[in-house]
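As you look at this complex, bear in mind that one protein chain is not there, while each of the others sits in place.
On to subunit A.
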Amino acid sequence: MNRTKGDEEEYWNSSKFKAFTFDDEDDELSQLKESKRAVNSLRDFVDDEDDDDLERVSWSGEPVGSISWSIKETAGNSGSSQEGREQLKSRNSFSTYAQLPKPTSTYSLSSFFRGRTRPGSFQSLSDALSDVPAKSYAPELGRPKGEYRDYSNDWSPSDTVWRLRKGKVCSLERFRSLQDKLRLLEEAVSVHDGNVITAVLIFLKRTLSKEILFRELEVRQVALRHLIHFLKEIGDQKLLLDLFRFLDRTEELALSHYCEHLNIQDPEKRKEFLKTCIGLPFSAEDSAHIQDHYTLLERQIIIEANDRHLESAGQTEIFRKHPRKASILNMPLVTTLFYSCFYHYTEAEGTFSSPVNLKKTFKIPDKQYVLTALAARAKLRAWHDVDALFTTKNWLGYTKKRAPIGFHRVVEILHKNSAPVQILQEYVNLVEDVDTKLNLATKFKCHDVVIDTCRDLKDRQQLLAYRSKVDKGSAEEEKIDAILNSSQIRWKN
């Protein structure tokens, strides 16, 4: 690396921040702990002898005895532990008092990975003769070289990284020049341990200026990705945005800024924040969506204020009859449209809350609009509005029924809103495909439609079959009989 002296100075100085260490306790203390641990484990060993009553806990089956069950159990019982034990016993009185299996295996994960094991453990012998490749268990994961240097003061990057991986006492302060720091980082990256990479990055973040950190990471992609992940995790949004800006990753910059709105609860503040998102370098498609998001919330704030007022004043019939279940703030566009079709259907296009205005502003497609309006008006049982929704006049002044979503869908929606049979019938009749029509009519008990369709199809058999489904002595039965007896029809079967 060719650097000018001035640069070099800068790195040195940039290391002036308090160095990052993980564990300030000295080794003496940890040695004490070691022995305390040893004593403790001995005592436990002795205790193990006489806790027979503990072993009577059943091993069988969830929920009794499982960990998640026991949490509730022990947390709920704040009395003495003896009591708890009694309770456990009585709960398990029907299960076999299984003897707890004593640990039979001598396998121990920790003994594979850790150098030392507690006294009396099976590996202690081979530990003492640490260079003899005896025992059949762990050999492949034997003791790495690094451990012999625990007490050295001059750790190389690889030793340091090794110690970090083991979670040992380790100061990174010694790595002062940029070159040293980068060697440390490269070493950390080469062992793939995200935990260590992050630790080194924290150190670099603290001791390097932003510009240098970014510049160096730009050519070290793995470390860079870890930094991004880390910044997201600790919520350092500012540095993250700076980083995206530096890297010219504009779309991520925009999205990551936009993401923050989710944490803003106050609608006014959220709206203001969304405003700052407009014009950020999103993709062309997304730009339009972000703009819409802002406009929608702006609308919702106006509508909400207005409607809350109307509702509490108690003068408006629709709000009295159908009190609002929730605020409209932050609801999706289609939900907002439904809301406005429900409460503000007849409003002129000029108001913010009118459905037509929403449709225009957000370029809601016809299909979407009709579906939503239909659902809203059907819910209010406003059949006239439903009718009007599908009536079109052609240039000669004839009216015609037309549904961009298909009349079978209209029927389904009407049925869901428990429309009366007369209404359903009218729309079932408009379904073009005969089979679909017959199916829907049968499903929703539109007898007239079924009967007429069968007659038109000259399907005597089906009509006969349907006769058995209608009530005895009903008008439908009469109608079927009249048709069946008619000599005008040439049945096909």
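To be clear about the criterion, a contact is a pair of C-beta atoms (placed from the backbone, for glycine too) under 8 Å apart; a residue touches a chain by one contact, two chains touch by 3 or more; residues count from 1.
Simple rule for what comes next: contacts and distances are computed from a predicted model.
**Student:** Assuming one chain is omitted from the figure, identify its UniProt name from "WD40 repeat-like protein", "High-affinity nitrate transporter", "Protein-serine/threonine kinase" or "Vacuolar protein sorting-associated protein 33A".
**Tutor:** "Vacuolar protein sorting-associated protein 33A"
**Student:** Looking beyond the chains shown, say which of A:Leu204, A:Leu243 or A:Leu296 touches the absent one.
**Tutor:** Residue touching the chain left out of view: A:Leu296.
**Student:** Among A:Ser209, A:Asn263 or A:Ser418, single out the residue that touches the unshown chain.
**Tutor:** In the full complex, the listed residue that touches the missing chain is A:Asn263.
**Student:** Which residue from A:Ile364, A:Val421 or A:Ile489 sits in contact with the chain not drawn here?
**Tutor:** In the complete complex, the chain left out is touched by residue A:Ile364.
**Student:** Quickly run down the residues of subunit A that touch the omitted chain.
**Tutor:** 20, 22-23, 33, 37, 39-41, 43-45, 47, 51, 54-55, 57-59, 61-63, 65-71, 73-75, 78, 80-81, 84, 100-101, 103-105, 107-110, 112-113, 118, 131, 133-134, 136-145, 164, 167, 190-196, 198-199, 202, 222, 225-226, 228-230, 232-235, 255, 258-259, 261-263, 285-286, 289-290, 292-293, 296, 330-334, 362, 364, 367-368, 371, 405, 409
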